[in-house]
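Shown here: the complex without one of its protein chains, the others still in place.
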Amino acid sequence: MVRAVILGAGYVASHLAAGLAKIKKGEVEPYGVPLARYDLPIKIEDIEILAAYEVDNAKVGKTLYDVAVEVFKDTGHTIPEDLKKIPIRRGMHLGSAKVLPVEARGLEDEVGIKEAIERLVREWCELKPDVFVNIITTEEARKVESREEFIEKALKGELSATQTYAYAVAEYVKRCGKAAFVNAIPTPVANSPGIVEYFKEVGAVLFGDDGATGATPLTADLLEHMAERNRKVLFIVQFNIGGNTDFLALTDPKRNAMKETTKSSMVEDILGYDAPHFIKPTGYLEPLGDKKYVAMHLEYISFGGFKDSIYINARINDSPALAGMLTDLIRLGKIAIDRGAAGTVYEVNAFFMKKPGPEGSRNIARSHAYLKLLEWLGLSRY
Amino acid sequence: MVRAVILGAGYVASHLAAGLAKIKKGEVEPYGVPLARYDLPIKIEDIEILAAYEVDNAKVGKTLYDVAVEVFKDTGHTIPEDLKKIPIRRGMHLGSAKVLPVEARGLEDEVGIKEAIERLVREWCELKPDVFVNIITTEEARKVESREEFIEKALKGELSATQTYAYAVAEYVKRCGKAAFVNAIPTPVANSPGIVEYFKEVGAVLFGDDGATGATPLTADLLEHMAERNRKVLFIVQFNIGGNTDFLALTDPKRNAMKETTKSSMVEDILGYDAPHFIKPTGYLEPLGDKKYVAMHLEYISFGGFKDSIYINARINDSPALAGMLTDLIRLGKIAIDRGAAGTVYEVNAFFMKKPGPEGSRNIARSHAYLKLLEWLGLSRY
Amino acid sequence: MVRAVILGAGYVASHLAAGLAKIKKGEVEPYGVPLARYDLPIKIEDIEILAAYEVDNAKVGKTLYDVAVEVFKDTGHTIPEDLKKIPIRRGMHLGSAKVLPVEARGLEDEVGIKEAIERLVREWCELKPDVFVNIITTEEARKVESREEFIEKALKGELSATQTYAYAVAEYVKRCGKAAFVNAIPTPVANSPGIVEYFKEVGAVLFGDDGATGATPLTADLLEHMAERNRKVLFIVQFNIGGNTDFLALTDPKRNAMKETTKSSMVEDILGYDAPHFIKPTGYLEPLGDKKYVAMHLEYISFGGFKDSIYINARINDSPALAGMLTDLIRLGKIAIDRGAAGTVYEVNAFFMKKPGPEGSRNIARSHAYLKLLEWLGLSRY
Partner (left out) sequence: MVRAVILGAGYVASHLAAGLAKIKKGEVEPYGVPLARYDLPIKIEDIEILAAYEVDNAKVGKTLYDVAVEVFKDTGHTIPEDLKKIPIRRGMHLGSAKVLPVEARGLEDEVGIKEAIERLVREWCELKPDVFVNIITTEEARKVESREEFIEKALKGELSATQTYAYAVAEYVKRCGKAAFVNAIPTPVANSPGIVEYFKEVGAVLFGDDGATGATPLTADLLEHMAERNRKVLFIVQFNIGGNTDFLALTDPKRNAMKETTKSSMVEDILGYDAPHFIKPTGYLEPLGDKKYVAMHLEYISFGGFKDSIYINARINDSPALAGMLTDLIRLGKIAIDRGAAGTVYEVNAFFMKKPGPEGSRNIARSHAYLKLLEWLGLSRY
């Protein structure tokens, strides 16, 4: 059994909760869950979602079912009634939703930052979650260098919402038990030395940063394909456009820059040289909804100086892809806790994250990271 | 130093010889040679091409330079004078060129099959090649089940040209020294138990079958990308069309079938189920020349039952891609000999071949095969 | 009001009948019906489908609803009850379904060719259809050169099913009233001088051949785009693969050749020179169903000798596209009759057909044919 709390009640939360409910009932196969075909100590059926936290006034006080109604409209997919059992509570804001066209208020706006953290910790001490999944909208944020900076800024309300949630989770672990924090957005958490250090200190687990879905892992594997043949990549261009809240948030240049950093760090890591690249979230077009369009173009030099070209276009349901990954990350969070891990786990991050922590870690091909992950789990691909 | 003989004086032979000469002179970087960035005991500069064998009357008696003139026209690339030192001698035909619009005669047509084999062996005992690279046009051929069948049919002229060459190489090894045979076309050689057995017996090395260039290795890595995320592949379609001799030969349904078999064996091997697929050489259009066009489309089910689509289009210089692989295979052939290997080497085949021998071997993702190859070489990716 | 009979009760018939019923009820907009936004004398709502004719024993005696159940499964679209009112009667076979995996019997197999034709004519004299829509599976067929050949061979059972249907329609017109025959498959009907002549003689209208849906009209407009900029097309490659009955039938080389002819005639017609091209139905893959995948690649020379490339990939619902066209062709058939037309009408064929009759007609850009069509109708684009 693994008890999970979701931070951010939007597209991904809806898909995660709906997909899990359907898998449990046998209505759909666990496709998109990377480790579904292996026998892990924690089963997909063991996952229970306790609550979701949000700052959008229109959502707080309702259930995840109400959010899913909007998310699933026009998809032709049904919403399980089970989502009515997942309440949406008020969480931390700290400016994280300010570019979105929503009325948002954080717990800290109501009771001040210290009391807000205190209330969350108390709530969690009652709920007893094992894993926290952070999937709030992409926000602007900076690395936290030391444990002192982490504590000090958290209590002054000077960190991003994600980092403040991470701080509250650490306090919860200190006070009431073990837990793992999964950061699936670009905010540097597993890449913040100060946060990793504090998590180690309190005995909490941290996975991050930025869930590796969409075109990024495919690009990583494609770059490795080039590297393994010693092809010289002349340039790589990657566009992507979508119509969900995350793409809307990325029209804010500062948030776009957050995403770009996590995405393009892999080019040099994998190729061994910084091939010219243009890899960024490119646009927002509402009617695309959650199904994004990705276009990629790559040119390289082959043997004898000849030039080859590859063009990739894709249409990908953005949120389900991440929800499938989170299904495993929740299970791995519990497994890591049970193993007594503390701090962050590169073997997990390297496969699941766009910018795998800890800071300074290498971004490697996903196909290689997958083998490392299996090894960490005591499993084998062949 | 490694001394090589090329069987089949066409596009690939021209690109291999020209590329090697340019790398030696420092005119081009060794791009497209997978292991170029590792320090192998045999250097690229150590490769020497002694001769090429052909059955096209228009080529026999000339030099590889004369063939390259045709191959390189309209490419904007120069041809090194060094190719004038590579003579084209008459080789085995056995029907291998019969669908091509060329006048072809084999050594066996002139002196009978036994004497033809004998002459080749004698020539080679003088030339002292270490590695034989088979790149004749795709031919129709069947598996050879036992060493007895191999010997008997070879001497009756009942094997394909490739298999007969393999037999002659085995005889050369028996009589005059060590050697490796690299089969870069679909003819089952490393997948013929009878041939592998005989090579082991005589102490010869065999790599094969069908050099993994073009869309096939990319497809393999893409399928692994799906498998590692437990995505359900609904179907995969892959078209490819080119204008070189090999595509022309593939307009012959029997040869096309040879290619199809080596290409589609990987779907089930990698995914674990036989996803519906259409993967075959699709057409011939002369003006495309050696630069083929590949179109691929794949649909899969993601988390929660949502459907995603990927489209890949590529323009690839066919022969240089294989020539780059052969550069390493020649070096690996010599390395295997020096290590005292005999029979075939799966660790080499798994990365470099579309249908890796020995018979029954699994077709795995190239990115994983690459790690195995490095391990076999005592090297490491990270 | 226009009364229509459908020849061939498969995918297209199902989509045509279902779409019409939904448009009539206001459930869907008339998208995909080219002239829907103009005020034609015959409205979409005026179309009534009387019956469908088939040779598949599993369908004859049922209603179009029963066929649609299979066609619409997995599409997420509903089937209107109205289809239960469209009976499927036994039609002409003449070998047209012989490569399909169905048990087929024609009326001629039951009562002989002459009596079969006679029975159809009598049935129609009762039903009083205005327009016949031929959408049987692609069959092998030859041009009919003279009216004498037409009559003689029709009565001997030596014509294809389509041509025999055309003959029966002509007899119906002679005996019981006006009618139009719309040939939406590659069989030469509007391109058979003998059939056109006979239709003129009896006062019947004929549109054909081969409905211009899918990639062909797009290719035509793309080629015109090149021609209007005087770009030199170096080559054009077009693949397409689907999973419906028509693609299955096209795995028969003779039928494939039928399709290829109608498709590639346009290259020289539009460009003014025969640019190298590979344009053919390429494959069959059942899980693609009615949604085909098209891949296209074109290279051309621009100003100053520079080379540009275009890649097009598409996923197209094959049968709805044709059904939308047929909706207009049925209306145009009645309009032509009402105007007193006889023989074939190039202005209609040029826009709607892949191989517009009469024989020797030029295949022009669809965007130009559209203007001609509007002019014929007394309408204007601007």
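Per-chain residue numbering starts at 1, and chain names A, B and C are given in the order in which the chains are listed.
The rule is short, and it goes like this: contacts are C-beta pairs under 8 Å (C-beta built on N, C-alpha and C of every residue); 3 or more make two chains touch, one makes a residue touch a chain.
Only a predicted model underlies this, so the values are computations on that prediction, with no experimental measurement involved.
Checked against the full complex, the one of C:40, C:312 or C:377 touching the unshown chain is C:312. Interface note: of C:133, C:185, C:250 or C:321, the residue touching the hidden chain in the full complex is C:321. Per the touch definition above, the residue from C:36, C:102 or C:176 contacting the chain not shown is C:36. One of A:1, A:58 or A:285 touches the chain omitted from the figure, and that residue is A:285. Residues of chain C that touch the chain left out of the display are 15, 18-19, 22, 28-37, 75, 77, 217-218, 221-222, 224-225, 228-232, 272, 300-317, 320-321, 323-325, 327, 362, 364-368, 370-371, 381-382.
Contact residues of chain A toward the unshown chain are 234-235, 237, 239, 241, 276-278, 280, 282-288, 293, 295, 297, 309, 311, 313, 315. As for the chain not pictured, it touches chain B at residues 76, 311, 313.
Note that in this section only the chains that are shown with their structure count from here on.
Greatest Cα centroid separation from chain A: this falls to C. Chain A and chain B have centres, each the mean of its CA atoms, that are 43 Å apart. Each chain gets one centre point, the mean of its Cα atoms, and the points for chain B and chain C are 46 Å apart. Residue numbers of chain A whose C-beta contacts span two or more other chains: 311, 313.
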